[in-house]
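Note that one protein chain is taken out, while the other chains of the complex remain in position.
The block that comes next holds chain A.
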């Protein structure tokens, strides 16, 4: 009894795969027949969903499928010849390539596409979704539905959903077509728009529904565009924020106008280049050269700032115009020195792998990772700067000296030392901005000149002496710039922003966040 039961279970267990295998082998045998048989076999293999069918069909499409006189099929690959049915190594002697015609080719393409939809390889699935989307046939609907249910990668899911909607659009059944239209209405891509326009011409009966779908689709596209513009604006704004933050300390808090500020940014970028060169060839250090460059750039630019303040600027306190001219000269010298030391051509800074690539947010929004890192970095630097000014002994002394130098001195604060440290601090922040800029801009000796005017604008716009103003000023200038760009072009947008700023200063000469009280003088 137990033996009989065991036998039945064994038989049942064996029969399931055996049945599937039979279907595969049956269809496979068809490939050795005439063209009509071949096409039928290809379709059956495609519908069967057996992963073993994919290499066979590919081999046939590429002319690498061989046939022995006894109709055994062989696959020729770079590694050698194998039997199509079993995968065992085989001898190619006496075998000839299997010939196909165009009808078979079309069937093969469809079958390969369907099989690839469920392939274990993500790239293959993505390519298959794209291929199915292009062929657009109602027959693919069940396959796509099945594949979509199994799919876990969001990007491929979106692609498959689009392909499914496209396939539904060409279905004979109006309800299925409506499903497709509804799906496309929310897709929010130009591709979906083109599909809908095409469908409107093909099926006039559904015209009103398609028009309604187009309206909601355009709304989705507009929202997506706005989000993209906002992201680009925030990205530009964060760069401006980094460049202006140091200036907010030296110019805003200390009142020293430093035209060499852009060159400190440039020094930071070159510090990044040097650190990266030093890390090259040490495999475990290479990916971390950028984080290492941050303190290095801070120190280099900070030291240069301290030297500039102690050596030169100190003698010109109270003479802002002279300070402006003198620091401009220093900037010139720094630029030329770097040009001679590193060459005038651009230096490349390689982004580490963990910063590269694009991040896809839900809804198909593409976000470049290195720009995201710059945004995060700028906010961290802003937070650290505020914390340093608010909560440290140095910050306290700094505020005391800027508010009332004499009283601070009588309280025992060494004002000269505080001046030097504050200036070094602001310059160091500029150096850190250089690290971030090296990721998104060319590192060249005149890297800083492009940012210095914008940075001053940010500080003046936000309100001299206010770090919150610098944040708001930088981000809003960045966003406004990017908002204007599609209408006016990059250059005119910049011009318009400059003109707008001049007019803004008319109404609020002290910026968005004016200082109040005695310090405002």
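Convention: a residue touches a chain if its C-beta (ideal position, glycine included) is under 8 Å from a C-beta of that chain, and two chains touch if they have at least 3 such contacts; residues count from 1.
Definition applied: contacts and distances are computed from a predicted model.
Hidden chain, UniProt protein name from the list "Extracellular solute-binding protein", "Molybdopterin-dependent oxidoreductase", "Cytochrome bc1 complex cytochrome b subunit" or "Urea ABC transporter permease subunit UrtC": "Urea ABC transporter permease subunit UrtC".
From the options A:226, A:333 or A:380, the residue with contact to the unseen chain in the full assembly is A:333. Within the full complex, the residue among A:152, A:175, A:410 or A:506 touching the omitted chain is A:506.
In the complete complex, the hidden chain is touched by one of A:150, A:219 or A:315, namely A:315. The omitted chain makes contact with chain A at the following residues, 257, 312, 315-316, 319-326, 328-333, 335-337, 340, 453, 456-457, 460, 489, 491-492, 494-495, 498-499, 501-503, 505-506, 509.
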